[in-house]
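Would you mind keeping the following structure in view while I ask a few things?
With one protein chain withheld, the remaining protein chains of the complex are depicted in position.
Let's look at chain A:
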């Protein structure tokens, strides 16, 4: 891949973001016409902005990578990411907007009149935000690494610095237009190369039978091993080697590896002949044993694929409503009805976008199988144009994809950083005062950056899935019960958040640190939503019932405000809460 084009594309995207942040370049209306200036953001624009901020590295790179490595099971990711908005639309969007809350802690305080619930909700916003930022930084490191050969940490650091600077300098003011533009940029960056790739695939005779076989190299392929690999070879494997295998140094000679475990040192170049099956790395994500790529639940990934699928479905369906950077965008809608309409448009926009990553995944299976060996499957989207086209055309398409990927990191990361920094300033470090937003911004970014250095090799989409699981176990019960059940009490919400969200968070921490590797313990901790979401709901309901006497005095008035359409009701007397 020609680096110049890609570097230029990334630079353009980064530069634009810096300028917008530093100079507060607002595409807001500057006019003396009051009528135009005081028109609120139309649902279509707001929806594009939500989509732009939402579609992150996980969507742009991760989904394709997972589909490549593990097959059609992984299509639940795009389905779940989209369907989350359906749940949001049906249960949350309009009432949340009518509550007048800007952030989730605001909602908790408004509904339950408790500063303590507010503080705990803030802590979870920060936790979910950090968990979600981590894969953005990882994706950035990966992208920059693939494009320029830079070390992994550099891309993450670059995004961290750019986003921190932009958010701290300008607060990323009035970015609705910018985020909406980012959506169309990402869609274009993925759509145009996809069209060319599909055409090229057609031109290649549209091979499809290979989907079911173990992945094979379709031509002579050189693979550079970046990190030391442990291979577990089933059949004898012939390969030309530059470097060290099993401690023996080779210089381009052909080696026949017998079945069994082998160690390949970092920096080794392997050259596979055409038609060789891709060997299986024990520390990689890919396992060919008994798996059929195009058959769901064929046991490729986990010992308990059905359970894992349900875990994923519950986390993504219910987790979207608790993402801090998504929730604040609904405040922009002038009323509940507009919020609902916005969500419908978001469903359309995101649905359209998610048709594309699986295409890359499938094509990557055919044309870039060496990614399975190195475990670098998240790079599938970026390397495909170079594989199928080569030359300037491939370079340009690759550059477009790299630029789009960086747009994805920057927009999601800046939205998340802004939300996390806002919550840190307001709720976690209020003693520092409002003016310490910059300090909070640095803190908001510092933690995931440090984590990024410590944790490598977590697939991007998996990490995002963990953030969704925590969000689904804490905020989903809070929002759904808060909006639809009068009986919720502050004590109930508090214990539900702590038990549901806390247990999910603990499971996530165990997973990231890589504790149980196999069997049910691994499955339960890697996909906590199946048990932690019901646990959160149950705790909230039971503790609320037990503390029935403490239902906030103004619950009736608050519920009326949440559920009655604006302007449909006459004046409602606000009930003065006793002792508030």
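Annotations for the structure displayed:
Following the convention adopted for this analysis, a residue touches a chain if its C-beta (ideal position, glycine included) is under 8 Å from a C-beta of that chain, and two chains touch if they have at least 3 such contacts; residues count from 1.
To be clear about the criterion, contacts and distances are computed from a predicted model.
Of "Signal transduction histidine kinase", "TonB-dependent receptor", "Glutathione import ATP-binding protein GsiA" or "ABC transporter permease", only "Signal transduction histidine kinase" is the UniProt protein name of the chain excluded from the display.
Considering the whole complex, the residue from A:341, A:387 or A:561 that touches the absent chain is A:561. If you put the hidden chain back, the residue from A:48, A:157 or A:421 that touches it is A:421. Summary of contacts with the chain left out: across A:82, A:176, A:316 or A:539, the touching residue is A:176. Hidden from this view is one chain, which touches chain A at 24, 26, 28-35, 37-41, 98, 100-103, 106, 109-110, 113, 171, 173-174, 176, 331-335, 418, 421-422, 425-426, 433-434, 437, 549, 560-561, 564, 566-567, 569-572, 574, 578-579.
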